[in-house]
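Left out: one protein chain. Kept in place: all the others.
Presenting chain A:
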Amino acid sequence: MAEALFNHIDPGAVVLGVEKETSEDVIRLLADKLKADGYVKDSFADAVVKREASMPTGLPLGRDVNVAVPHTDPEHVIKPGIALATLKKPVTFANMEDPDEAVPVGVVFLMALNDKDRQIEMLQKIMETIQSEEAIAGLMRAVSVDEVAAVLK
């Protein structure tokens, strides 16, 4: 059986009910936690912010809560993992498909990736979660890491 998405998440980098003004603020908040837990290098946060400006990662889902999956090149990553934020009020990301289009985002998966072949399952799990309205609603309701684990089991 496939491994649960929660096994790929850094429990120390789950932040629920975040109140930030910009996508950069959210990215830096999560990147600092991944760095503190040894997943990424010092350069990771700047690299993600820079990449987001030219190659955005907002995914419009046609629902109330949209998602973003910021990430960057492998050289800024020490080991693979995911940070997760749910936002009290949405921040604006640009649409991956069309950088001129704004997407209000309520859930952010910041991904530390360094090997596409080994991380395919993790990536597929994230996309499966995104595609489930129930899972996203469950994440938005979660007030503890245990509740997040229950949704992403």
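Everything below uses one rule, namely that contacts are C-beta pairs under 8 Å (C-beta built on N, C-alpha and C of every residue); 3 or more make two chains touch, one makes a residue touch a chain; residues count from 1.
Note that contacts and distances are computed from a predicted model.
One chain of the assembly is not displayed; among "Na(+)/H(+) antiporter subunit D", "Cation acetate symporter", "Rieske (2Fe-2S) protein" or "PTS system lactose/cellobiose-specific transporter IIB", its UniProt protein name is "PTS system lactose/cellobiose-specific transporter IIB". Within the full complex, the residue among A:Val18, A:Leu61 or A:Ala102 touching the omitted chain is A:Leu61. In the full complex, chain A makes contact with the omitted chain through residues 51, 55, 57, 59-62, 69, 71-74, 96-99, 111, 113, 115-116, 119-120, 123-124, 127, 130-131.
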